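The block that comes next holds chain A.
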Amino acid sequence: MGLHVAPNTAEQSPIIEFRNVEKSFGPIKVLDQLCFSVKPGEHLALIGPSGSGKTTILRMLMTLESVTAGDVIVNGVSLNHEYKSGKELPASEAHLRKMRSDFGMVFQHFNLFPHKTAIQNVTLAPVLTGLLSKAEAKERGLKLLKKVGLADKAGEYPSRLSGGQKQRVAIARALALQPKILLLDEITSALDPELVEEVLNVITDLRNETDMTMLLVTHEMGFAKDFADRVLFFERGKIVEEGPPGEIFQAPHHERTKSFLRKVIAAGHRV
Partner candidate 1 sequence: MNWSWDYVSEITPSLLQGLLVTVQIALISSVVAMVVGLFFAIAKMSANRWISRIAIMVTEAIRRTPLLVQLYFLFYVLPDIGIVLSPLVAGVAGLGLHYGTYVSEVYRAGLLSVPKGQWEAARACNLTSSQTWTQIILPQAIPPMIPPLGNYVIAMFKETPILSAITVLDIMGEALAQANFSYRYLEPITLVAAGFLCVSLCSAAVIRLLENRLNLRAA
Partner candidate 2 sequence: MENLEALIGYGWYILTGAWATVQLTVFSCIVALVVAMIAGIVLTSNSHLVRLVARFYVEFFRGTSVFVQLFAAYFVLPLVGIALSPIQAGVLALGLNGGAYGAEVVRAAINAVGRDQREATIALNLTRWQALWWVILPQAVVLMLPSFGNLAIEIMKGTAVASLITVSELTFQAETVRSQTGDTAIPFLLIMVTYLAMASLMMAFVRWLEKLFGRGITSKST
């Protein structure tokens, strides 16, 4: 797969914007004065050593973490604040729920509901959030399971699925809410090596067939290269270098980026 040019990369208002975002866990600063933006339909790969803050970014967007300082703007609306009669207030649960409806997330450890079958995992949220009727949800759920190659496993409980199958169900579950932005958090890290490909193939199809904005945190450099329109390299809560994958992987400017990639290659990851 060659370089893929994102549609309309020209001047366009960003769908996501991080403005001087800081995040601390106790004394540890995970994100430091972070600024970047994402255009609609862009495919972004976030790479860097463990603990560099990549995952925190996705978790913030999903409102699983709050910001310590700064602001995250989604579609021109602040994620962490709301404005009522001119006053800035911390976001209410109602505001957060409205903001969340743009996002879908796939977790490293799948987080499937063990007491629900594959199809029930997929249909639960669309029905409960009032997006679809039961019948519509079932229809869409089966379509999605078919798309991820698991039409025949619809009635199985997660405990009877392989890791790769679980993660594909989790992808279908995230898609069922028709998010505009899909967050993929180290989705292959918990998988046995031989199961990685079946999951990445699903993501590649999604990338090529939909206009979803996608943010990918990964240690699979080979996949990041094929997937991304733009790569951000993080270290210690800061963006050290960013650019198109060809540049970052073949001719990185920054010494840190070079040494990180050397280590990754030494560890046996294909670039």
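Behind the choice of candidates: all candidates are chains of the complex that A comes from, given by their letters.
One rule holds for everything that comes next: a residue touches a chain if its C-beta (ideal position, glycine included) is under 8 Å from a C-beta of that chain, and two chains touch if they have at least 3 such contacts; residues count from 1.
Being a predicted model, the structure only gives us computed values, none of them experimental.
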item: Chain A: touching candidate in this complex (1 or 2); value: 2
item: Residues of chain A defined as touching candidate 2 within the complex; value: 62-64, 93, 97, 100-101, 103-105, 107, 109, 111-117, 124-125, 128-129, 157-159, 173-174, 177
